[in-house]
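I'd like to ask you about the structure that follows.
All protein chains of the complex are present and in place, except for one that has been dropped.
Then we have subunit A:
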Amino acid sequence: MKTIDKYSHFLFTLPALLLYSLFFIYPMINGFLYSLTDWDGLSTDKQFVGFTNYWKLVQDDRIVDSLGFTFKYALALVIATVILALVIALLLNRIRRFQSFFRTSYFFPAVLSMITVGLIWNQLFAHAIPDIGKAIGSEMLSRNLLSDPNWVFYGILFVSLWQGLAIPILLFLAALQSVPKDLLEAASLDGASLFQRFRSVVMPFLIPVLNMIVILTAKSGLTAFDYIVAMTGGGPGRMTESVGLLVYNFAFQEFKFSYASALAMVIFVIIGIISIVQIRSLSRYEVNA
């Protein structure tokens, strides 16, 4: 009994070790190896081609465009999320009554699946918004904005925010509520204006959460897939083909499996850098909390 128990802790980790090695580490390594070949994903024949795929990546306009769209989208998403979530959290923090009702209501979109949200808005953009446009005589709104090259970006951004604001709002609100009341009162007695109070008293309490939100949102923006698939499929043309979608398309629609693997490695490096920043800010957050 005693001797068996000596290995218990090791046995505790065994299922996780097996699962993780087989379904995570092994594919990880394979992904990198695939990226060094010319494999199409189906044939039994594959050649080692070194870093050729990576060189091709840099010269591929479709990838450059896709990265451009993805960065622009992620950046806009981060900026809009931070500003709007903060404003809504400040408003929520102000009100005296119904606060929990509003909190719950603003949170609700977070529990829905992104694919459903995307498909709902896809339908509303096709049927509801043009009706509103016609009713108010706005020519711009009378079209399906998702098939309009000038507006599709904002259409997707709007839907991402509709759902994506939910959690940042609550994170900001929790941070706002951690600001000691007497500190605010003291500042107010000293004659600090609303803005001054926000900048000097409230802001320091928001910084850690702000870091979190920026990184989480950037990550979700850079890996966008569900909304795009549900709303535009990457169109019109290839305007909204995010890198997440591009990896999928290359690998499973166009049979450039090794090429897609190389692109995935590039995403890994980009997100890896962002995540290292995340872990850093996380450890800082834990010291402060």
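Criterion: contacts are C-beta pairs under 8 Å (C-beta built on N, C-alpha and C of every residue); 3 or more make two chains touch, one makes a residue touch a chain; residues count from 1.
Operating definition for what follows: contacts and distances are computed from a predicted model.
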Undepicted complex member, UniProt protein name, chosen from "Sigma-70 family RNA polymerase sigma factor", "Regulatory protein YycH domain-containing protein", "Melibiose/raffinose/stachyose import permease protein MelC" or "Carbamoyl phosphate synthase large chain": "Melibiose/raffinose/stachyose import permease protein MelC"
Residue of A:F23, A:F51 or A:Y154 touching the missing chain in the full complex: A:F23
Given A:I83, A:A126 or A:M140, the one touching the chain that is not displayed: A:A126
Missing-chain contacts mapped onto subunit A: 1, 5, 8-10, 12-13, 15-17, 19-20, 22-28, 30-31, 34, 41, 88, 90-92, 94-98, 102-116, 119-121, 123-124, 126-128, 131, 162, 167, 170-171, 174, 209, 212, 216, 219, 222-223, 225-226, 229-230, 243-244, 247-248, 251-252, 257, 260-261, 264-265, 267-268, 271-272, 275-276, 279, 285
